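Taken from a larger complex, these chains appear in their original positions, while the remainder are omitted.
Letters are used for the chains, namely A, B and C, taken in the order the chains are written, and counting of residues starts over at 1 for each.
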Amino acid sequence: MGAVKLLFVVQRPPYKSENPRLALTHAIASQTAEIYMDEGDSVVPTVVLVGDGVLNAVKNQQAMKLYGVTSTESHIKNSLLIDMPIWVCKEDMARLGLKEDQMITDAEELGAELKTKFVSYADIQKEMESVKHLLFF
Amino acid sequence: MAELTIGVFSSLVGSMSLDFSFKLAEAAMAKGHKVNMWLSGNAVMMAKKGQKAFKDYSHNEKRMKELIGKGMEITVCEACAEARGYHKEDTPEGMKRASMDWYLAKTVKTDRLFHIGGE
Amino acid sequence: MKLAAFLSDWRRTEDSLERIKAEKLGVILVGNGIYHAVIKEGGKDSPVLSKAGATFYALSDDLETRGYTAANVNSKVKLISYGDIVDLIMSEYEKTAWL
């Protein structure tokens, strides 16, 4: 089958549901899926934060300090560290009054080279069309 | 026939999305399709055996066992289960435990993925 | 793309359906999503049913579970069974989205 593209679509805000976190942890798991696959096969995930899902990428989340739980921010940064694309919808940021300086833009402190990509909805639509499977969370 | 992989994330009692998933799996297998099921998030509540079949609560253990008997592959997220206190010895017969990468790997060859990501 | 989109809520908390474009789009109402097929809030059809170019389905098991029958269903919506959902997913559409 070769490389199979997957799109993880996070539509809702963090913490009230486990699902945005599970979107990230499942996408990250694509890195270790090879043990279950045939030679030459792989999965290529992209995570998009769209609608209220863009709230997952607000920076300085204190979930660990206050509730002892890994923040969604930390999962996003770990994603960047393993070069997994994180896309955030620009129109939804604008609608919710979010500026880029409020958002997780990179994970340089971890040594990640990849940065968050701020994209238009049209780019997300295009990606939905190009992948094999959609995973809405 | 074709292969369908269903991923479910909803709790045993509540939204009835787990009931939906098992009834859909049953219908797909009745039509000759191969079905794989991945249970993660609160859907790992299926990974605790000995659930009492009260009429006031969703109960899927019986249907699940029948489907496993007919060849459905079903795997639960191991970490999600342990976080809820479900250990290896709690797991119903025929159900496997694995990391999330099991699910990711299934997406490669399956003809259709039906990812039920909501509560 | 050919997309089967599932709605399982009455009060929705996303706007994904409104935004998605698909050359072939099926909207499948399951769970509390079936209320979109039977309720005319304030005398009007659910906005879900105005999604352009979509074909609408509702799962009859979930309709009857909630006390409704075919007689209550909006004429835009086709009643289907679990077996029909399998055929839609496996044959009519290529991708699924549970919104």
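By definition in this document, contacts are C-beta pairs under 8 Å (C-beta built on N, C-alpha and C of every residue); 3 or more make two chains touch, one makes a residue touch a chain.
Treat the numbers as computed from the prediction; the structure is a model and nothing was measured.
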Chain-type multiplicities in the full complex (formula in displayed labels): A x2, B x2, C x2
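As a convention for this text, only the chains that are shown with their structure count from here on.
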Rounded Å distance between chain B and chain C, as computed from the means of their C-alpha atoms: 24
Residues of chain C engaged with two or more neighbouring chains: 96, 98-99
Shared interface positions of chain B, touching two or more other chains: 113, 115, 117-118
Sites on chain C touched by chain A in the complex: 1, 3, 13-16, 19-21, 95-99
Residue numbers on chain A that touch chain C, as the complex places them: 9, 11-12, 50-52, 121, 125, 128-129, 133-134, 136
Of all residues in chain B, those that touch chain A in their complex: 7, 9, 40-42, 99-109, 113, 115, 117-119
